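One structure is given below, encoded as structure tokens.
Omission of a single protein chain aside, the complex is shown with its protein chains in their original locations.
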Amino acid sequence: MSKKLPSTPMLDELEKGPWPSFVTGLKRLAKSEGKPNAEIMKGLLGQLEHSYQTRKGYWKGGTVGVFGYGAGVIARFSEVASQFPESSEFHTLRIMPAPGFFYDTKTLREMCDIWEEHGSGLIALHGQSGDIMFQGCRTEQVQPAWDKLNGMGFDMGGAGAGVRTAASCVGPARCEQACYDTLTAHKSIINSFTDDIHRPSLPYKMKFKFSGCANDCANATQRADVAVLGTWRDDMQVDQTEVKAKVKQLGRKEFINQVIRMCPTQALGLNDDDTLDVDNKSCVRCMHCINVCTKALKPGKDRGIAILVGGKRTLKIGDLMGTVLVPFMKMETEEDFEKLVELGHAMLDFFADNALEHERTGEMIERIGLANYLEGLDLPLDVNMISQPRTNSYVRTDGWDEEVRKWNETKSSAAE
Amino acid sequence: MSKKLPSTPMLDELEKGPWPSFVTGLKRLAKSEGKPNAEIMKGLLGQLEHSYQTRKGYWKGGTVGVFGYGAGVIARFSEVASQFPESSEFHTLRIMPAPGFFYDTKTLREMCDIWEEHGSGLIALHGQSGDIMFQGCRTEQVQPAWDKLNGMGFDMGGAGAGVRTAASCVGPARCEQACYDTLTAHKSIINSFTDDIHRPSLPYKMKFKFSGCANDCANATQRADVAVLGTWRDDMQVDQTEVKAKVKQLGRKEFINQVIRMCPTQALGLNDDDTLDVDNKSCVRCMHCINVCTKALKPGKDRGIAILVGGKRTLKIGDLMGTVLVPFMKMETEEDFEKLVELGHAMLDFFADNALEHERTGEMIERIGLANYLEGLDLPLDVNMISQPRTNSYVRTDGWDEEVRKWNETKSSAAE
Amino acid sequence: MSELRRPNETGVPDSKQFMHPALVRNYGKWAWHDRPQAGVLRHVSESGEAVYTVKAGTQRQMDVFTIRTLCDIADKFCEGHLRFTTRSSVEFMTTDETQVKPLIETLEKAGFPVGGTGNSVGFISHTQGWLHCDIPGTDASGVVKALMDELVDEFKNEDMPNRVKITTSCCQINCGGQGDIAINVQHTKPPVINHALVSGVCERPAVIARCPVAAIRPALVDGKPSLEVDEKKCVCCGACYPPCPPMQINDPVNSKIAIWVGGKHSSTRSKPMFHKLVAAGLPNNAPRWPEVAEVVKKILATYKADARPWERMGEWIERIGWPRFFEMTDLPFTKYHVDTWRGGRANLNASAHLHF
Partner (left out) sequence: MSELRRPNETGVPDSKQFMHPALVRNYGKWAWHDRPQAGVLRHVSESGEAVYTVKAGTQRQMDVFTIRTLCDIADKFCEGHLRFTTRSSVEFMTTDETQVKPLIETLEKAGFPVGGTGNSVGFISHTQGWLHCDIPGTDASGVVKALMDELVDEFKNEDMPNRVKITTSCCQINCGGQGDIAINVQHTKPPVINHALVSGVCERPAVIARCPVAAIRPALVDGKPSLEVDEKKCVCCGACYPPCPPMQINDPVNSKIAIWVGGKHSSTRSKPMFHKLVAAGLPNNAPRWPEVAEVVKKILATYKADARPWERMGEWIERIGWPRFFEMTDLPFTKYHVDTWRGGRANLNASAHLHF
């Protein structure tokens, strides 16, 4: 009864070479005789080979979901179902992993078992947003698969015009650079937004990402509407003995080339005794010198987060980087995390109320202006928000004195 | 008969202090009893004091000119002529000085005499575009004043929607940095555009400026539609003995700080024997190291010009810097200068044909795109024209292969 | 079929339950790290305890057998724990230094290249493509596999000036994000409209609103409401295609591959940068995209040979200048490289800084 493995001469080319081959994996699944997923995979291999031959894709969308939720399943129906009926439905369940992508083998094995039973056996670890993508599910299997995955303690990720699955770097779990607990922040935010993830009703998608420092290993700055990045306010920590050791290791000239000369703000000087001179006022917390001298240098002790807002990809006005919204916020106590969650909600509410259809947060801010966005969120203006002041005189400044008053007020209240 | 000096309590405040006072000068003129210009100046002082008191200007424009020309006189009629009748007409003649602002005293004295006789005796050396501004002339004196100035061998400068008076740095006359003859270039260009200066009929103004190197002492980059800047193509000239002397003079650390670390492209290295290591491929001809080490370093020997196009002030789309149009052109032989003049004319013609009313060259290029401008001028594309390639994928590239062919052609013809 | 059951709206699970116990013990207490060899990280805690991480490449799109193999290895060496990186590499952690060598050997034997650490070429950001997406111009999995085959040595060694982050995207939407090198589909012809379907499938005002250059207008075709495209304006971006599949943008010949360089998310040294177009018009040559691989390898080799330690791709090019980049990589420079999008003027050279 079971169909033969389709002929896939083009795909077979992708079994060659040293890198692990997804084709070999697909074939392995297609060959696991007797299992329903083998049949699905035969169809899939056939359709994919057809795509390679014709250089076209053959999936179309649709609406498939699970009870109680409005999103999380990416429906895929084949346009060439008559040729490859076994994979005519090939939906994906987006499931959110634990922040930082940690697993024990028990969990992973259980997931494999579920997906062998209810799906194609093909799992992506992970999607670019951070979901586990259980790919290749027939419509009627979506709910049972989901029930089991949900039963394991996992929940559905985002899709459509809602809050999306978040991502965070490994953070304090295994990185000395982490200036705050990325994993806890991730969890706090996401678990307070489940409603907006599961029942999307925003103008467009909204993504959060969490990186422990400016190295931004979670790609937050450009790929999240809300990027939470670790930083510090006080002086960086310097172990001069280790500095000397590093100078010795690299040689003086190379140390100057690789560390001193590469500081973006010329905040570093090498003293004659091979110790380091740090102008902390000029340092922009870029992490470079700390990255190179992992033993000698560390972020300061007064740590917290900066929030950048508005990052996104091309549609419709062109790519946007996130820009500074909150230059610093402590992130240590439970209260701090609650404040972050509150701010997240305020951002979401403002977005929901003010964005146009299919407009991302960054585009909305571009349209209404940062000042209005700040006002809407009741956030104070800060010089760190700009890379430079305006260069154009086309602005009506008759509220100048009032704004000066506000600034002085904020400043003196900060000084208190 | 002659009027009393008006009371000028506010202006008098500007007679105080160490800097030469224009008010003292105005008063000196107003006091040169018996001369007609004394009366004009009394009126002018009265009106100016009135401006200071009320914080408003009281001139309005109009049309005054000289026979044969359509521009060059800035007409000023007083709105408070009834109060200050002597200066009711206070026109300016814009006269072009010799490139580089050189004078002998005979010429200057003659100009003073003419202006005492026919004008107010107030002369600005020079206007921001580079004109001698003979200010304060009654309508009926404009032509006689002009006849005399023209008789001296001087010509009228630009105004209105035409080619404007140009400016050039002192160049080879007294600067070792000059990479081409700014004064000759200035003269060649301007004297080939007299028609467009004197009978303006362009969409808007067009300015040329000439600086001998990237220091741009003539402010060409932002203040000229066509900026001609000196540069070189080969390696810079290094006198290592003088380098060592400079290292000794500044001290090693300061030499590194002031020279090595400040090179914008990290093209400089200090060798252990205190000689300089120049990566000429990375050097962008910014002049910094040469400026600091005037004895040790010099531009290379294969010198010429770069042309930047489109610089201008705010109206209407915001300030524009000039951008690279021609990265290099020899400027030594008469033929070279002729080529420059030819290109200038092509630029003017394209501007005349394609700019909208009141649109400067930079705005036009912004509107039509650099590629179209290049095509219009039949100039080749060059990577030096960009600071970086496009970052946005919204472009239709179906002419790619054809453009590649063009590039390869240009490249191989350049290699010939 | 299972009963309809209300979901447990649990959100994300807690991470610590899955973490290697040494990570839990030293959570937030890491002091420093180094890399004893390519593919291996050593993180040392304030307590002195060291954790060794061995990192390996995967195909991301994994069959359950592959995952189970990874689990077997984690069971054997890592007390049953493992993690994945933001780039779909897999990481195995152990406190036992002596286990590092056998762990590496086991991984390599099982077909997982060990590397991707430090200044290497990491795994390529992977998107969906023909395997799953509804709008792809190419197949991400194939491009990634073909390229990683070519780059595996650069994955296994740390010979690059800095980390190299490569991304692919199988349509111009670019789910792959910014990259030191980005390999993206670039359509070159306006969509071909299947007018018969438009009225049935597409919400026309929504489609019209999506076009970044306002090139779409409503039209009556054969008496039916449809859409038409002003081909002079159209930038062939494909943004109209997801909301309106009858506006077919994908084409076996005219959907090309473009290569972009110098993107960067980190704020390390320089501010984050967008990637910049360097090559376009490359054929979508499945199954192994040799023309793409050639350009990528040429760029990588040039970068490797010329950049200074710690310079990311974009930083290196900024220093040496774009003229030299095009010269050294032998790539043609065309009018399409000149930015024409809003604010594109900022990408012109507004200075006398010149490279010869």
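Letters A, B and C mark the chains as written, and numbering starts fresh at 1 in each.
In this section, a residue touches a chain if its C-beta (ideal position, glycine included) is under 8 Å from a C-beta of that chain, and two chains touch if they have at least 3 such contacts.
All values derive from a computational prediction rather than experimental measurement.
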The chain left out touches which of the shown chains?
-> A, B, C
Residue-wise, where is chain C in contact with the chain that is not depicted?
-> 267, 271-272, 342-343, 345-346, 350-353
For chain A, the residues touching the chain missing from this view | 213-214, 216, 221, 229, 231-234, 264-266, 281-282, 284-286, 306, 308, 320-324, 327-328, 366, 369-371, 374, 381-401, 403-404, 406-408
Missing-partner contacts on chain B, residue numbers | 10-11, 13-14, 16-23, 25-26, 28-29, 44, 48, 51-52, 54-61, 66-69, 74, 76, 90, 92, 96-109, 111-113, 115-116, 121-126, 128, 130, 135, 140, 143-144, 146-147, 150-151, 153-156, 166-167, 169-170, 172-176, 178, 181, 183, 186-187, 190-191, 194-195, 198, 214-223, 229, 254, 257-258, 262-264, 284, 286-288, 291-292, 294-295, 313-319, 321, 357-358, 387
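Quick note on the criterion: only the chains that are shown with their structure count from here on.
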Report back the single chain whose CA centre is most distant from the CA centre of chain A.
-> B
Distance from the mean Cα position of chain B to that of chain A, given in whole angstrom = 50
Separation of the C-alpha centres, chain A versus chain C, in whole Å, is 13
In whole angstrom, how far does the Cα centroid of chain B sit from the Cα centroid of chain C?
-> 48
So which bits of chain C are touching at least two other chains?
-> 172, 174, 212, 237, 274, 308, 341
Overlap residues in chain B, where contacts from two or more other chains coincide | 266, 391-394
